[in-house]
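Here the complex is missing a single protein chain, while all its other protein chains stay put.
Labels for the chains are A, B and C, by order of writing; each one numbers its residues from 1.
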Amino acid sequence: MFDGVEYESEKRDRFIFSHQSKFQMKVLLYANRLTPRNEPFFFEVLDSLKKIHAEIGVYKDIKDHFSERNEKQIEDLEVIYDYYQLKENPYQFLLSLGGDGTILNSTLLVRDIDIPILGINLGTLGYLSSVEKNKIKEAIESLSKGAFSIDERTMLQFNSTPVLFREENFALNDFSIHKRDNSSMITVHTYINGEFLNTYWADGLIVSTQTGSTGYSLSCGGPIVAVGCKNFIITPVAPHNLNVRPVVLSEDVSLTFKVEGRGDKFLCTLDSRHALITSEHELAIRKADFKIKLIDLEKMSYFKTLRNKLMWGEDLRNKLRQ
Amino acid sequence: MFDGVEYESEKRDRFIFSHQSKFQMKVLLYANRLTPRNEPFFFEVLDSLKKIHAEIGVYKDIKDHFSERNEKQIEDLEVIYDYYQLKENPYQFLLSLGGDGTILNSTLLVRDIDIPILGINLGTLGYLSSVEKNKIKEAIESLSKGAFSIDERTMLQFNSTPVLFREENFALNDFSIHKRDNSSMITVHTYINGEFLNTYWADGLIVSTQTGSTGYSLSCGGPIVAVGCKNFIITPVAPHNLNVRPVVLSEDVSLTFKVEGRGDKFLCTLDSRHALITSEHELAIRKADFKIKLIDLEKMSYFKTLRNKLMWGEDLRNKLRQ
Amino acid sequence: MFDGVEYESEKRDRFIFSHQSKFQMKVLLYANRLTPRNEPFFFEVLDSLKKIHAEIGVYKDIKDHFSERNEKQIEDLEVIYDYYQLKENPYQFLLSLGGDGTILNSTLLVRDIDIPILGINLGTLGYLSSVEKNKIKEAIESLSKGAFSIDERTMLQFNSTPVLFREENFALNDFSIHKRDNSSMITVHTYINGEFLNTYWADGLIVSTQTGSTGYSLSCGGPIVAVGCKNFIITPVAPHNLNVRPVVLSEDVSLTFKVEGRGDKFLCTLDSRHALITSEHELAIRKADFKIKLIDLEKMSYFKTLRNKLMWGEDLRNKLRQ
Partner (left out) sequence: MFDGVEYESEKRDRFIFSHQSKFQMKVLLYANRLTPRNEPFFFEVLDSLKKIHAEIGVYKDIKDHFSERNEKQIEDLEVIYDYYQLKENPYQFLLSLGGDGTILNSTLLVRDIDIPILGINLGTLGYLSSVEKNKIKEAIESLSKGAFSIDERTMLQFNSTPVLFREENFALNDFSIHKRDNSSMITVHTYINGEFLNTYWADGLIVSTQTGSTGYSLSCGGPIVAVGCKNFIITPVAPHNLNVRPVVLSEDVSLTFKVEGRGDKFLCTLDSRHALITSEHELAIRKADFKIKLIDLEKMSYFKTLRNKLMWGEDLRNKLRQ
């Protein structure tokens, strides 16, 4: 794709970048909310990239953040405003500076443009961000050497009549429908490949990707789906019928929904974005045609991240039962 | 309280009506939504009461229902419009015609007026309605003979600054706080008798009475609390931290809450009523000073009702594991 | 495989038998526990098969059942005693007379011999048995016409040092490890493809196939995995750490386990069989090299069976929350 760099396919959706010759990296820096506390890490990234003579661009939110200061280090960098501009002017890597939420947002910019994303974690340990903020230099060095692998992650694609979320109709984590206006549960008629699955009577309903299985779905009793699995999960939120449990499906299915309820409006979400729907809306979910590529620098074990995030190693309660 | 009738206290909040002499019953009929399908049962109740020369009143919704028809059987009955009128003009019994939801609504009319409620179930089997619609005559006969017991049920009392729900600030089933505007969880700081309990980070939080334990709280993983227990339950809705589990408390505690979140408004419910709150509201829950008295005609076992409602007797899945 | 019959591949592991010419069916009848109540159905199956001039064999348990009676209808039928005899002398179909448990047992006879199994359900509705006992004639007619499809189901293969379960080292539903001798939890060190997954501290641990996801795993909080998904599920039984949740994996992984605990012996199960293990045992689970083929006559929807078995259509509790 870029000179001197080639993907090699590997088991379970991983691709290895193998560095073959000298080349100039072109890197886009992405952030949504730089703060005084975060800024030093931004400049550390910038410095590290300049040292290796990388071509550098910044997302408009970063430009906006520094706009009143006439920050010289930013001045000459290319600014990327949206998907269309990026598509015409592609980068080799996107560095997301923030937490997992920032990575989610960056997918709206990247979409089907084939740019691998590296998460540099400026907050608490995330599932998706693989670089801690005290290892920025090492990370950029690894990047420049091609010493990393890539995890391809399935995205959900959402379609509806009438149209909602326009071109930003996909999600890396989950889609959900939820009651909104009052205490009444909603009724969600659900179909798989056109076949009736169930009528859910609940506070809401989640469709999660493998990636999203450790998020909202987990809070509602859904399972953890290991990386590499080709699955969606349908998880009801507070279902009235206690027998109604999360269902794991192939990610190749197409799902359709109709909602009913006492309220006029219901909430519909894609990752952290939301819209209002009515019982008139016809909603559909299927796998997007493209994947998001996450850079995994340290080959940090997926299960080790799980154990850390979920504190599986901790003795939560006393050992009476032992 | 009424001539010829006296309560006798019994274990676990039950009181027995013992009939001591002839007296004229005074009965208030309550319903919210009479339908063509339900009307025959209403008239059956009316006829049965007239036969035993009961004094009969109807709630305004019933009067309204028949208002355009000049229904003669209704014409001469006293109409009760609200709590204040009822307080001046008390009845011996209230007959709630509908489901458990109708009983919930009737508590807004009765409040602390000491009128026992008999639920005549016009829908599916309820937890609170003890008389099936094909046993109306027998039920009214039992009532007239004093052949019943009474379950006293604790009510939640809600207070807030600024004021919400005005005088209808109590609930038989549950109080809840819930996210509303977007996909973000809310943060609920919770105090017991002024002491910090926990900061919940979740879709919402439920405080349930013993009566409400088989409702919304159960859908969110709360336990069933048997009748007679003096407990409240705090049940989080889809909490982010998987260790955060339902907590059973004495019903003598006072609970206070402050809510934070990304949205401007949050949903706050008392049984099936709702209001919008902001992070400015200070919310408090404690046991109401009065109890609701439910008439139990058949001494139907609480646990038998549970087994039926929750289908504990059914073999849900195949017996592979046996 | 047999004259006049060919498989056609279809999506999601289904194969369609298409009937192409006249042929004589060769059918093995399998049952473990015929009872006076079940016998008439056995004879109905026998009669129906004789009418279409099928070649018929019976499993030894059936022969044993009738051994003292000199039942003439059985006398001349071939008797199949074990896997090795069956392998030399293959049948076209196996008819399992009983419930899902009987089908599980029949897989011990069939193993990797490529004989499709049709479950004739003599008890309550099963997940695996597709023919109700009042539709025996129609079922055999469909069979003879080739009017059915086949679901291929993944089996677990178990290996251990020292050896356990000898040649019957596989399971259609699940493998489990469980505490046995006292109230103490056990410690299960678990590895995926040699990489450390987690140390479970719990009553036990289940590894379930897609097929077994509606069994023991579901009782312990595991998800329902839809037919066609290529997944295993690891579900802890009563884990001490509340964050430890079921994990869905690709069925292509290999899993290894070491157990520790206060007791000397622990329980280890494959479907309904069990053995005792110690902390000296090294246990391993992976996908078996063969599939079990289940005949689906009526193309009964998987999700319809789920809804029926799990009573998703029922209103379990009152509709207060609506």
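Basically, contacts are C-beta pairs under 8 Å (C-beta built on N, C-alpha and C of every residue); 3 or more make two chains touch, one makes a residue touch a chain.
The structure presented is a predicted model; accordingly, all values stated were derived computationally and were not measured.
**Student:** Which of these touches the unseen chain: B:I52, B:A147, B:I192 or B:A275?
**Tutor:** B:I192
**Student:** Can you say which of C:Q85, C:S184 or C:T199 touches the chain missing from this structure?
**Tutor:** Of the listed residues, the one touching the omitted chain is C:S184.
**Student:** Have a look at B:K60, B:K133, B:H240 or B:R273 and name the one touching the chain we're not showing.
**Tutor:** B:H240
**Student:** In the whole complex, not just what's shown, which of A:G126, A:G222 or A:P246 touches the removed chain?
**Tutor:** Going through A:G126, A:G222 or A:P246 one by one, A:G126 is the residue touching the chain not shown.
**Student:** Kindly state which of the options A:G57, A:G215, A:P236 or A:G263 is in contact with the chain not pictured.
**Tutor:** A:G215
**Student:** Where does chain B touch the missing chain, residue by residue?
**Tutor:** Residues 12, 183-185, 192, 195-199, 201, 213, 218, 221-226, 228-231, 233, 240-250, 262, 301, 303, 307, 310-317, 321-322 of chain B touch the chain that is not shown.
**Student:** So which bits of chain C touch the chain we can't see?
**Tutor:** 176, 178, 180-184, 202-203, 216, 218-221, 237-240, 242-243, 267, 269, 271-274, 310, 316
**Student:** Touching the absent chain: which residues on chain A qualify?
**Tutor:** 99-101, 104, 123-128, 173, 214-216, 218-219, 242-243, 245, 271-272, 309-311, 314-322
The definition used in the following text is that only the chains that are shown with their structure count from here on.
**Student:** Can you name the chain that lies farthest from chain C, using the mean of each chain's Cα atoms as its centre?
**Tutor:** Result for max centroid distance from chain C is chain B.
**Student:** For chain A and chain C, let me know how many angstrom lie between their CA-based centres, rounded off.
**Tutor:** 38
**Student:** Roughly how far is chain A from chain B, going centre to centre by Cα mean, in whole Å?
**Tutor:** 44
**Student:** Measure off the straight-line distance from the CA centroid of chain B to the CA centroid of chain C, and report it in whole Å.
**Tutor:** 47
**Student:** Counting only residues that touch at least 2 other chains, which ones in chain C make the list?
**Tutor:** In chain C, 218, 242-243, 245, 310-311, 314-317, 321-322 touch at least two other chains.
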